[in-house]
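These notes are about the structure you will find just below.
A selection of the complex's chains, in situ.
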Amino acid sequence: MRRIELQEAPLDTAALVKTVGTKEDGAVLTFIGTARRGSMGKSVTHLHYEAYESMAIKELGKIADEACSRWPVSDCVIVHRTGTVGLGEPSVFIGVSTPHRAEGFQALQFIIDTIKKTVPIWKKEFFEDGSMWVSERP
Amino acid sequence: MKITVKLFASVRDLCGFDEKEIIVPEGITVEEVLKRLTVSFPGLGAKRAALLCAINEEYAPPDAALAEGNVLAVFPPVSGG
């Protein structure tokens, strides 16, 4: 199963985790990115994610394609939030299933590392006293 | 010829628009469009080295040439995940 989506609604990680895994696989690996309080010594109140949606979906698809070509990935689920994400809430869910765990770890790490490099999505951190795009750190 | 420029995140905030059609000479490159934008929005200059560009939703290098009707997206380093 392959599923690649951006969504403005909160991520239902409980439902998502159930969609990953087949009877041919021994390993399901998931990564959930969550909004954390600490950043550069300031206290984050919430995040806002903006995406170039059509291009982001294309780039996520390329990443899934490459992961599936390099490792025996059966299920590949990537869902990323857009809009406002509260503290502790998930911003991205990635799930892969593979016959053995070693390849699952590698595929999962490749997917999240590459998302952070190539997918046109931007995070803005909000603090008590202002906000800042993360790529614009002083 | 006419192209569409789309801006995102801090670049959009800086320039004050998210999408605009502009008229440019045939065969203009990405780099040349960025230079024109920087004339109008000098704040872009300091960000120039980090900016990323895409033509019709595919990453494009500075020397890529634009064609009639292309959509050029300009944005800062991505920070999703």
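So that you can tell them apart, the chains are marked A and B in the order they are listed, and the count of residues begins at 1 in each.
FYI, a residue touches a chain if its C-beta (ideal position, glycine included) is under 8 Å from a C-beta of that chain, and two chains touch if they have at least 3 such contacts.
These figures come from a predicted structure and were not determined experimentally.
Asks: For the full structure file, work out the chain stoichiometry and give it in label form.
Replies: When all copies are included, the complex reads A x2, B x2.
By our rule, only the chains that are shown with their structure count from here on.
Asks: Inside the complex, what are the residues of chain B that reach chain A?
Replies: 6, 8-10, 13, 50, 52, 54, 57-59, 73, 75-81
Asks: Show which residues of chain A lie in contact with chain B when the two form their complex.
Replies: 33, 49-52, 54-56, 58, 80, 91-92, 112, 115-124, 133-136
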